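Note that this complex is displayed minus one protein chain, with the remaining chains in position.
By letter and in written order, the chains are A and B; residue numbering begins at 1 in each of them.
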Amino acid sequence: MSQPKPTPPLLLGAVALGAAGVLGTYFAAGPERFWANWVLWFVLMFTLGLGSLFIVALEHLVSAKWSVPVRRIPERLATLLLPAIPVGLIALGAVPVLYPGARPEAAHHPILAGKAFWLSLPFFTVRTVAAFVLCVIALAILVGGSLKQDVSRDPAFNFRARKFAPAFMAIFALVITLVAFDWISGLTPEWYSDIFGVYIFAGAFLSGLAATAISLLYLQGEGRLEGVRQDHLYNLGAFLFAFTVFWSYIGFAQYMLMWYANMPDEVIYYKVRLTGAWRAITFALAALHFILPFFALVTRDAKRDPKRLRRVALLMLGAHVLDIYWLIFPALGGSPRFAWPELSFALFFLGGILLWIRGAMQKGEDMPVGDPFLREGLEFRL
Amino acid sequence: MRTDTSVHAVPIPEGLLEPALTVGKVTPGSLDDQVLAFPETKPPKQWYLALAVTLSALGVGVACIGYTFTTGIGAWGNSSPVFWAFDIINFVFWVGIGHAGTLISAILFLFRKRWRNAIARFAEAMTIFAVMCAVIFPLIHVGRPWLAYWLFPYPNERALWTNFRSPLLWDVFAVNTYFSVSLMFWYLGLIPDIASMRDRTTSKLRKTIYTVLALGWRGAASHWQHYEKAYLLLAGLATGLVLSVHSVVSFDFATSVVPGWHMTIFPPYFVAGAIFAGFSMVVIVLVVVRETMQLKNLITMRHLDVMNKVILAMSCIMAYSYMMEGFTAWYSMNEYLHHGFMNIITGTYGWAGWVTISCNIFIPQLLWFKKCRSSYFWMILVAIGVTIGMWFERFVIIVISLHQDYLPSAWRIYKPTMIDFGILLGTFGLFFTLVLIFARVLPVIATTEVKAILPDAQPSHGGSHE
Partner (left out) sequence: MSKKSYAVLGLFETPDALMHAIPKLRAAKLGTVEAYTPYPIHGIDEALGLRRSPLGGMVLVMGVLGALTAFGFQYWISAIDYPIITGGKSAASWEAFIPIMFEVTVLFATFTAGLGMLLLLNRLPFFGHPVLSSKAMKGITRDRYALALEAESEAFDSAAAAQALEAAGAADIEVLPAPDRSPFLTSDYILRTLGGIFVACLVAGLGIYSLIKWFPLLAPMKYMQDQPRLNAQKASTFFKDGHGMQPPVPGTVARGYLPTATGTQEAAATLVNPLPRNKDVFAQGRKVYTSRCEVCHGALANGAGSLTAAYGAKPANLQAQQFRDYPDGKIYWAVVNGKNAMPGHAAYLTEPQRWAVVHYVRALQRAQNATDEDLKVVAP
């Protein structure tokens, strides 16, 4: 179909430069800063991969037809879970540094003592590894099976995927809740919010959708994915729109309830984020993650316009990065930090992710040609 | 030009083919003759019998409400610290039942799930009736219901305004908006069907009524264009609305500091629970309608199968929420939360907690089996179980959380009175009375929408527009 283009040296250079900065961070800016950035990018990679896999599984779960022609893209994006595993295993090094529950003092803390075993490094590691194993299994069944179908054209895969999809949803709920509670709210273990898993899910799904839209439009720019029309774009745009609203709904509900009840153990979370320089970032997040994309996508035309969709999807990926940054960094205390360490991490990981996705985009056919519903999906119109 | 898809064509195996939306030969004409004939024919004896039963239930409710009016709400079991009990349980329960209708008519419309067309009308009607049942409760709970209009912010001689920081006022806005929007949505859908009835009826009285109600609808293409756009927009707006209404209802509880009420997961969890309970009610009613009105060719086993799957999915979401509640009760290391949660599974009302968990989580798992999804016995069993379970869920949330609050000296066991039960029975009577009447006077199936998805209803592709 298409010949793999040589890797642009600029990208490689950026990654190399970033790598130098990443190492430099550890020694020059201190391990705390290093690990905070590392966790940030691990969470971003992992949620992007999970969100993409969720899109794939959702299609099988509800037997959607329209998304069959574009399914290969989230399938390829979901492979990002594979490089996320070593990144995550390294990130376990952050646990004794950043996570108060895993420090020895936790045993004497009035609140943390009772759940110290849950927050301790060994159990933290067990949960993380279990999540990785579950993800790899899901990846093998949903993505691996789909890639094999390109050649075999065997509809048995569709039966298997539909059987597996409900189980995947259970796995997904578990894993995304673990990401939320362990990796993010574990930074402030006295704080709790039972909706937090859903909040992270909304962000993850949204990042998966945005990445899918961008990759789709990029591939179309290369002349691939012929047959995917505005109608498919519209549906992607509609999902983006709907889940921006959903993310805001969950985010606002959590904020409003804590603000209203004003219980000290909860409201401290927002107190930190609504004072000093964080206040501006909080409002920027609301604007970039909700208000801008909402009005950018509200009309029917906007959802079908490739140019507009690409811009909004990029904005949403950026907003997702900001969201996770906003969740992780205030826990370190002090004002927002953004300087060369953060920039090098961004260069290193963004470059790495792009390299991986470039490679992944060559995997298999551009569309799941073995799927019996492909034709119906291509014929889809609004 | 499109890619030549024939290259990739892989035949769809039989197991993946979706069964047709209708059984047997259904044409637009036969559809009209089947569905629109009900209002023109005399109802059977069983209908009158059923109506007598529901009207008696309604009568009991009216009597109990009358007794409440003349006696005061001391006639109920509510007493410190359980100031909210049956009244709010029933309110939340009925608003929840209504949510399924909006989900079917709006959200599934946006997802282009065409199977919704045959059941949307009935579900929407149930939404309206359920909201009517729901609004009764806050009105009678204010104690002096003839002053209930004080709930609205209107300029008045007392120079007072309502408190916009109160979630109870948000409820007033949310429920009223929900009712108005549902009614409009329902009526818009009815207009073309009423026009069909207008043009087929021979009775002069009916013709006059239908003429007025159809507003002179004539099916012009230029009208359909705006109509479809309006329907799409309404569906989108109603989707947001349905999320917001039960979220606002959940705010009544979650904005407080009562352990067991103050949960951040409440808004989405209430919405999921509402859809869960509503779908069960829709299944119960549809099974009866399908059997008694001979609509098996339009409301097929496929419809019931899909709806049972939605119930199953919602049950799993509920399970997630329950687990998160339990997990948070432990994870927070907050003794009040912990005590509240233990009350649900081991306290005086522990039985209610277990009824909730069994009916909402365990019993619906039966629907994993295709056999259960296609058997009346099992699906009705699950649906009734869910209805009971969801009622008890609100009982658990409201009564268990309240009866033991922060102050142990104020703890008290709550006991409902016969009046409480009578009013609950009365709302069931009202609901089913309205359902029965609706089934005989208006088209129970959105014929226009079903016509549009019949085979050959749309011009074949490659027509003039491509």
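Here, a contact is a pair of C-beta atoms (placed from the backbone, for glycine too) under 8 Å apart; a residue touches a chain by one contact, two chains touch by 3 or more.
Remember, it's a predicted structure, so these values are computed and weren't measured experimentally.
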item	value
Residue among B:47, B:111 or B:224 touching the omitted chain	B:224
Sole residue of B:16, B:52, B:160 or B:410 that reaches the chain not shown, by the stated touch rule	B:160
Given B:20, B:37, B:52 or B:188, the one touching the chain that is not displayed	B:188
Touching residues on subunit A - with respect to the absent chain	252, 255-256, 259-260, 262, 298-300
Residues belonging to subunit B that touch the chain removed from view	27-29, 32, 69-72, 144, 146-147, 149, 153, 159-167, 169-170, 173-174, 177, 180-181, 184-185, 187-188, 192, 195-196, 198-200, 211-212, 215-230, 233-234, 237-238, 240-241, 244, 247-248, 251, 448-449, 451-452, 456-460, 463-465
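Throughout what follows, only the chains that are shown with their structure count from here on.
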item	value
Mean-CA-position distance for subunit B and subunit A (Å)	34
Residues of subunit A defined as touching subunit B within the complex	62-63, 111-112, 114-115, 118, 153, 155, 158-159, 166, 169-170, 173, 177, 181, 192-198, 226-227, 229, 238, 245, 249-250, 253-254, 256-258, 260-261, 263, 265, 367, 369-376, 378-379
Interface residues, subunit B side, partner subunit A - complex	2-3, 5-6, 8-13, 15-16, 18, 110-111, 240, 243, 247, 251, 254-257, 262-268, 316, 320-321, 324-325, 327-328, 330-334, 461
